[in-house]
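What you see is the complex with one protein chain gone and the rest in place.
Take a look at subunit A:
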Amino acid sequence: MNSLIRATARCLRPGSAVYLTRQADTRMCLTPGQRFLCSATGIKKDLAEIVKKDKVVVFMKGDPSQPMCGFSNAVVQILRMHGVDDYASYNVLEDQRLRQGVKDFSNWPTIPQVYFNGEFVGGCDILLQMHQNGDLVEELEKLGIRSALVDTENKSK
């Protein structure tokens, strides 16, 4: 567990993360060029669909290749540590309506926000604690995602 926490700390230091080639599209919906439903109902409906389209959905500042916020970066790094690269991320800095819309939708005042299978998980603090106490491995397993750390821990035994 201590090695896990030290590894986490290393990843969260700036410049130390090794960015893997992203395998998933980082889908940026609701960009200015696209048709967009302006009403609050529209955003809510869009978000209800978005959070269910992928197993793991992250609303963040920036994108996984270039996070614009330390807390958003922490979420990206934690997912990366678990080998989760195939997820949808949405950059709230590109759209203020999305930024406020997701806060209203989740009833959660801050970014980043993480969804698993359409269910709101929490922000950076919660994801970090789930990672530290082992719950994240279990939750990913429920999604049918085998955490890379399971293999790492097995190898070290």
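Keep in mind that, in the parts below, contacts are C-beta pairs under 8 Å (C-beta built on N, C-alpha and C of every residue); 3 or more make two chains touch, one makes a residue touch a chain; residues count from 1.
Note that in this section contacts and distances are computed from a predicted model.
For the omitted chain of this complex, the UniProt record lists the protein as "BolA-like protein 1", which is one of "BolA-like protein 1", "Cytochrome c oxidase assembly factor 6 homolog", "Oil body-associated protein 1A" or "GATOR2 complex protein WDR24". Note that of A:Pro64, A:Gly101 or A:Gly122, the residue touching the chain absent from this view is A:Gly122.
Residues of subunit A in touch with the missing chain: 12-14, 61-62, 67-74, 93, 96, 99, 107-110, 120-126, 128-130.
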